[in-house]
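For reference, the structure I am asking about is given below.
Showing chain A:
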Amino acid sequence: MLDAGRRKLVEVRDLKMYFPIYSGLLRRHTGDVKAVDGVSFDIFEGETLGLVGESGCGKSTVGRALLRLYELTGGSVVIDGDDVAKLSPEALRQKRPTMQMVFQDPQASLNPRMTLAGIIGEPLDEHTSLTAPEKLARIYQLMDQVGLNRNFANRYPHEFSGGQRQRIGIARALALNPKFIVCDEPIAALDVSIQAQVVNLLEELQDRLGLTYLFISHDLSMVRHIADRVAVMYLGQIAELSPRDELYAQPLHPYAIALLSAVPEPDPSREGARQRIILQGDVPSPANPPKGCNFSTRCPQVQAICHRLQPDLIEVAPLRFVACHFVQPQQAQPAGSTGGTEATEPTQQGVNA
Partner candidate 1 sequence: MTDLAPMKLDEALKPPRNQWWDVWDQFKTHKGALIGAFVLGVLVLAVVAGPLFWRIDPAFIEPDAVKMIRSRNQGFSLAHPFGTDQLGRDMLARMIAGGKVSLAVGLVAMLISIFIGTTIGVLAGYFKRLDGPLMRMTDLFLALPLLPLLLVMVMLFRETLAGMFGPELGTFFLIVFAIGVTSWMQAARIVRGEVLALKEREFVLAARSIGTPSRRVILRHILPNVMSPIMVAATLGIASAIITESALSFLGLGFPPDFPTWGRLLFDGVEYMTQFPDRVIWPGLAISLTVLSVNYIGDGLRDALDPRIRGR
Partner candidate 2 sequence: ERGADGQLNIIYWQAPSILNPYLSSGTKDVESASMVLEPLAGFNEKGEVIPRLVTEVPTVENGGVSADLTSITWKLTPGLLWSDGTPVTSADAVFTWQYCTHPEGGCAQAARYEGVTSVEAPDDLTIKVNFAAPKPNPYQAFVGATSPLLQAKQFAECLGAKAPECTAANFGPIGTGPFMVTEFKTNDTVQMVANPNYRDPAKPAFASVNFKGGGDAQAAARSVLETGEFDYAWNPQLAPEVLAGMEAAGKGKVFAAFGTLVERIEINMTDPDPALPEGMRSTAAHPHPILSDIRVRQALSMAIDRNLLVEVGYGSSGRATCNLVPAPELYASDNTGCLTQDIEGAKKLLEEAGWMPGADGIREKDGKKLKLLYQSSTNAVRQDFQALVKGWWNEIGIEVELKNVDASVFFGGDPGSPDTFQKFYADVEMYANNFDGTDPEPYLAQYTCEKAPKPESQWQGENINRFCDPAYDALVAELGKTGEMAKRGEIARQLNDMLTKDSFVVIPLVDRGRTSAASNTLGGVVMNAWDSELWNTSDWYRVK
């Protein structure tokens, strides 16, 4: 499925996005919220990369930084050959049509005072010089594409259901025939029965138009459904980046393990039998991340080294990248044994503690 010869559409290297904290009498720059702290990954053309992690770990920031909605603190983001981080404003504007975004909250991301036609038409106004009838035709075409009734063109966002609103957002993203779309939790605010509609639509469009997605979500089951590869983020860094099936079958990073175990299954028989790993404590503040491994404060398998050294994201198995001291290339075994009950015991395998 992931042949090495496929073209990399997006290459992210050591992406850093810090939000400055100013304090003191003279508003001196005293620290940073390290929302994203050195993230590297590639997205191949036509693939969907899932990005999961708990709230506040920096997923949205990665997505936004990719499209340069923020000015990056460091690193490079090459999309289709151009380093987005270094483009001039005008060049960036020219580049915008190739990369688009679908937002988390369909209500919030639509201007309540614009009609559907106005919203979908906005990118056309900005980047094309279509005549009014051509524009209208294109709007209708887009509406058809995402399954919105043409009669809705004059309606306002509040007159739509959540699923329909998200379709508007998708239509807007599609308007300029982008190659790459960042979907920032496009389904989180939607009802279950509508989530499926939107996910199906995204998949269908991908098949039809050959789109590339970065699919951000904290719904692991949905990511499993849609993504080809999945990156698990924790506190501004990638903990694990693996092909989907391998990850769900056998997560390697302790955080990935805990995360997957926490997902409830809609099946009482299995749900009752499952062992959950309940993480203790809260996520540390990204303004003041722990020394060493970011996950060291909550990790069930924490050891002394974790508090000292920050693990690198290394390829432990073909196409599987993990940032954990206890997961090393020679044996792609999950950190700790699979049994949740023993989770607190440090793993013996392959680690010379």
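Points worth noting:
The working rule: a contact is a pair of C-beta atoms (placed from the backbone, for glycine too) under 8 Å apart; a residue touches a chain by one contact, two chains touch by 3 or more; residues count from 1.
A word on the picks: all candidates are chains of the complex that A comes from, given by their letters.
None of these values were measured; they are calculated from a predicted model.
By the touch criterion defined above, chain A in this complex contacts candidate 1 out of 1 or 2. If you check the complex, the residues on chain A that touch candidate 1 are 64, 67, 69, 92-93, 96-97, 100-101, 103-105, 108-115, 117-118, 122-123, 126-127, 136, 139, 144, 147, 149-151, 153-154, 156-159, 169, 172, 176, 197, 200-201, 204.
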